[in-house]
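All protein chains but one are shown in place.
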Amino acid sequence: MPALLEVRGLKAGYGPTHVLHGLDFDVDAGGVTALLGANGAGKTTSLRAVSGMIRTEGEIRFQGESIAGQATEAIAQRGIAHVPDGRGTFMELTVEENFRLGAYVRTDKADVQRDFERMWEWFPRLRQRWRQQAGTLSGGEQQMLAIARALLLKPRLLLLDEPSFGLAPLIVQEIFAIMRRIREESGAGILLVEQNANLALELADRAYLLETGRIVVSGLAAEIRQDESIRRSYLGY
Amino acid sequence: MDGLAHQIIAGIATGGIYASVALALVMIYQATHHINFAQGEMATLSTFIAWYLVTEGVPYWLAFFATIGISFVIGALIERILLRPVQNAPPLTHVGVFIGLLLIIGNATGWIFGYTTKVFPTPFVSDRPLMGGLVSAHELGTTAVTLVVLMLIFVFFRYTKLGLGMRAAAYNPRSARLVGINVGMMLALGWGLAAAVGAIAGMMVAPVVFLDPTMMLGILLYAFAGALLGGIDNPGGAVLGGFAVGVLENLAGAYVVGTELKLTVALIIIISVLLVRPAGLFGRVVLSRV
Partner (left out) sequence: MSSATGLPEGVAAAPVPVAEAGTPAWQRLLLVAGGVILALAPLWLLESFHLFQLTMAVIMALAVLGLNIVTGYNGQISLGHGAFFAVGAYCTAILMSHFDWSFWWTLPVSAAVCATVGFGIGFPALRLAGHYLALTTFALAVAVPQLLKHKAVEDWTGGVQGLFLVKPDPPAFLPVTPDQWIYLVVVSIAAVLFFLTWNLIRGRIGRALMATRDHPTAAEAMGMDIASLKTKAFAVSALVTGIAGSLSAVAIEFVAPDSFTIFVSITLFVGMVAGGVASILGSLFGGLFVLFVPNIAESISKAAPGVIYGIILIGLLFVMPDGFAGLLRRLTARLRRGGTS
């Protein structure tokens, strides 16, 4: 059975500068793939490439169909949700409206209501802030809102860009706990970009190490975690 | 005292027109951060279309709604054809395109319909004086139409899914795409709506100022002033600003500067707002990005 997301020979960049020089990676249905690497290695660019935010070369197949070159909104409508860097929250709108936007492309009204309730259960703090402007939330709450918004798309694949970025350790723990829950309960595949390699490898089952736009190490997350030389030379812990 | 009351009521009636055009400007500004210098010309063209329909024997209200529909289509087409290709160009290009649009629409209107001033009908007539003669039937009708339009727009943006999608596309196009919203479509819809609102304003004001190809120039200036006064990124504020400017204009015209300097009053309001409170009364202060 082919993977949920198959990426082959992915090249991309911004204008004349190339950032990715031919990446191959997979995300399995119900699995977590982590993209690791230093700043500027091309992790964020890889996510943008998958959701069609930049021009790409190479193959991107989702559920067996090519999505390369499609518009971002069309890719979202296929069931790929993306929590971008900077979270992409609609700051001027309320928490409720952010929720409604998360489910914008869905037509199954009753289901959406059920998913709202599920998100309230997962993120009780968002329910308390229901009518508040998203811009007034704390960093952790905003990250939760971003994840909730993405989940409300009822995605088959979730792209997460640095969910721990700029958050206090306790909140990071909370968010990773939620991601475990997503993996168990929603059955969606997750493509995770993370600076915190230790946490990411704990969660992931597959991992790729990027260096200046190339994959230098790939394999099972558990194995990479055990491999001291990789940890020393690439992950720095 | 009756004089003053009448001036205020008349001010509210014209203020409604300014509020509508200001709202049209703000709708486009919010979505694209462009100021549509051709908004007035677009409204004038719409009004001429309505005039043509009415003179051809189409009943007023049928012509009214047909014009709104036609204007909507024209507005959306303009966005698709003229603005889409330059959406990432520098501001100078946008200003240039708007000026080109102003020239094209303004002159096309004169070319097609002629430059002579025309009488435009009002659907609001009354045999007896209203409120003791304080207010004309047309003023009352205009105010009512404006309020209904503003209310509809408010409900649309606040409570419908499409309205929410348009707001999301305006505030944060990148994230809007990520949740599956077709931002390009929302922009075209926004332009269509703005054109439709402008058309209503044109049809409401034409019976008062008479219809000719330059009819909206001064009104556009007042709408600018109203939008800035209320906050150009705040639709509600712009509407209030439009009403405020209408009353202010009428009072200034009646008691301070006379009618010859009406445009200058608008200019002074614009400059004062920009100098004293650039974000407007209800706008957010936006820090410029470095």
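Quick notes on this structure:
Each chain gets a letter, A and B, in the order it is written, and its residues are counted from 1.
Basically, contacts are C-beta pairs under 8 Å (C-beta built on N, C-alpha and C of every residue); 3 or more make two chains touch, one makes a residue touch a chain.
Nothing here was measured: the structure is a model prediction, and the numbers come from that model.
Considering the intact complex, the chain excluded from display touches B. Only one of B:V58, B:I104 or B:L281 touches the chain withheld from this view, namely B:I104. The residue from B:T55, B:T93, B:T117 or B:T160 that touches the chain not shown here is B:T93. Set against the missing chain, the residues B:P123, B:G163, B:G184 or B:G218 yield one that touches it, B:G218. Contact between subunit B and the unshown chain involves residues 33-35, 37, 82, 85-86, 88-97, 99-108, 110-111, 217-218, 221, 224-225, 228, 260-264, 266-267, 270-271, 274-275, 278, 288, 290.
Going forward, only the chains that are shown with their structure count from here on.
As a whole-number value, the distance joining the C-alpha centres of subunit A and subunit B reads 42 Å.
The residues of subunit A lying in touch with subunit B in their complex are 51, 53, 71-73, 76-77, 81-82, 84, 88-93, 97, 100-102, 104-105, 149, 153. By the touch rule above, subunit B contacts subunit A in their complex via residues 161, 164-165, 167-168, 171-172, 174-183.
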